[in-house]
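One chain of protein is taken out of this complex; the other chains stay put.
Take a look at chain A:
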Amino acid sequence: MPLTDSVTSETRPESASAALTVRSVLIWGLLAGLVGGLLAFGFAAAFGEPSVDRAIELEEAAGAPAGESHGHAEGAAEEEEGFTRAFQSTVGLGIGSVVFGLGLGGLFGLAFAFAYGRIGTRTPGSTALAVAGIGYVAVVLVPFLTYPANPPAVGSADTIGDRTALFFAMIGISVVLVIAGTVLARSLTPRLGGFTATAVSVLGYVVVVTAVAKLLPSFQEIPKDFPGDLIWDFRIASLGTSAVLWAAIGVTFAVLMTRSLRRTA
């Protein structure tokens, strides 16, 4: 066994340099996604759950008289598919975070495979960090600023279809604009130099994505007497959860990759 291993890796030069292939990139991506999902779970459990719990308490208090306001109070009582809140806020949150992290890690690996050597960064590690930073802004921050996250008890059942479609559309538009901006920066770089070309592209992205966000319909569904500090706490926790997820994926990926490349080199 060990003999054949060493023979194949010595006789086939491409398998020695295979460290930076799609396959290894995807494995690092999934591992990074797992780490990111677990850390995001920790952050969300510690800093997000208090505001989720508070919102659900308000929802249940308001749920009884205002029967029409769709919510979990009635939902949970009716459909006993039920998970208890204790289960939802621990196991459920953990499963959701890790599954999402693994998915994002896979996509991150793919994004890296496309970006590496094409976005002007010098090392694989810096490319990974750049992809994580740009990805967070494009996929999380900009869609969040357009359609902010809301705690339970906020949001009308009538608009869930529109809100979901528009939220995903905003992510898609933002990602397309970032890719377009990258292509633009690449084509401007020979004439303007890397710094100016990047600055022009970033500015272009900001202007266009802001215009798009302002043109899309917005939703204001926070109940009138809903506590503002609860909305604030929840939204900061939401941004933080995603920040932990993306940062952990970027850093874990960069570390795994840098270490493996050093070992093979």
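By definition in this document, contacts are C-beta pairs under 8 Å (C-beta built on N, C-alpha and C of every residue); 3 or more make two chains touch, one makes a residue touch a chain; residues count from 1.
Throughout what follows, contacts and distances are computed from a predicted model.
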Looking at UniProt, which of "Sugar ABC transporter permease", "Sodium:proton antiporter", "CbtB-domain containing protein" or "Nucleotidyltransferase" names the chain that isn't shown?
-> "CbtB-domain containing protein"
Identify the residue among A:39, A:113, A:185 or A:249 that touches the chain left out of the display.
-> A:113
Of the candidates A:165, A:183 or A:211, the residue in contact with the absent chain is A:165
Tell me where the left-out chain touches chain A, residue by residue.
-> 13, 16-17, 19-23, 25-26, 41, 44, 48-49, 52, 70-72, 75-76, 79, 81-83, 88-89, 92-93, 95-97, 99-100, 102-107, 109-110, 113-114, 116-118, 124, 140, 143-144, 147-152, 155, 157, 160-161, 163-165, 167-168, 234, 237-239, 241-242, 245, 261, 264-265
